[in-house]
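All protein chains but one are shown in place.
On to chain A.
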Amino acid sequence: MKSTSRRDFLKLMGLTGAACLATAAPLCASTEGGGESETAIAMLYDATMCVGCKACMAACKRVNMDQNNLSYEHLATDGDKLWDAPKDLSGDTRTIIKLYKESDTRFSYVKHSCMHCTKPACVSACPVKAMTKDPVTGVVAYNKNACIGCRYCQVACAYNIPRFQWAKAIPQIVKCDFCKETNLKAKGKPACGETCPVGAISFGKRKDLLAEAHKRIADQPGRYVNKVYGEKEVGGANHLYLAAFPFEKLGLPALKEESPAALSEHIQHTIYKGFIAPVALYGVLCAVAMKNKKEQEQLGHGEDN
């Protein structure tokens, strides 16, 4: 190849520099995303009170069955199909009680369901607004009528909460929405919280429940690990946990306080702010290409494509 002229070299440097700036600039800036609204509602699950009766699971499935097209999951040994026995959250199960067992006397139940994050990655990821966060209640809900089934929400969620109906030809994403369209609408409370016989699931304003959680720890420091799970994880959540064991042992992942969704959005916003950068890039490239083409045509060589 012939040696590069100085003009070409400068052009290359300019373009490369612009590309680097456009991509790298946001890395220096802080993350986006504010705190949860004052009116946000939340759930506090106290694992030390839970007796593992799974009434919450049964109520959840009964109430939300039609909305999410859920099925009962039977064991092969359960010939009469008497028991719903899900192994994990799934396309048929929005909440589940699991057991963490250290010994016969030292164990804890733990309830898994959507964390209703302050800065939900699923909402940030969804390309078609099928996942939304209510600005007043903070509830993260799913709309199957918009969903395209791309499962980016599953990739994005740090807790692996959204589940997909893999075996169905007409599938949907399944996850807890605090019974937004069912029990919450009808009775002002999610089905699990309404059903719990021992009061392990409290439901109310996030700020009140957070204060309550810290009060319980202060009152009985020996009973709990000194942390409210969900207070700060990836920017905070509206599902709060108290437990006697480190949360990681209960299957709740140890997460940073920064939200990857906020970082992702910040990078995207910086590059595409007002769509100026792409338009400018197009303009500059057009000018360069037209000029090159003209030169080429003058050399009697010209054509495009």
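Brief remarks on what is shown
As a working rule, contacts are C-beta pairs under 8 Å (C-beta built on N, C-alpha and C of every residue); 3 or more make two chains touch, one makes a residue touch a chain; residues count from 1.
In this section, contacts and distances are computed from a predicted model.
Set against the options "Carbon-monoxide dehydrogenase small subunit", "Ni/Fe-hydrogenase cytochrome b subunit", "L-arabinose transporter permease protein" or "GntR family transcriptional regulator", the UniProt name belonging to the omitted chain is "Ni/Fe-hydrogenase cytochrome b subunit". Considering the full assembly, A:A158 is the residue among A:I97, A:A158 or A:L209 that touches the omitted chain. Note on the undisplayed chain: of the listed residues A:M49, A:M65, A:C150 or A:I217, the one touching it is A:C150. Contact residues of chain A toward the unshown chain are 1-2, 8, 11-12, 15-16, 19-20, 23-24, 26-27, 89-91, 121, 124-130, 144-152, 154-156, 158, 160, 162-173, 234, 253, 255-256, 260-261, 263-265, 267-269, 271-272, 278, 281-282, 285-286, 288-290, 292-293, 295-296, 299-301, 303-305.
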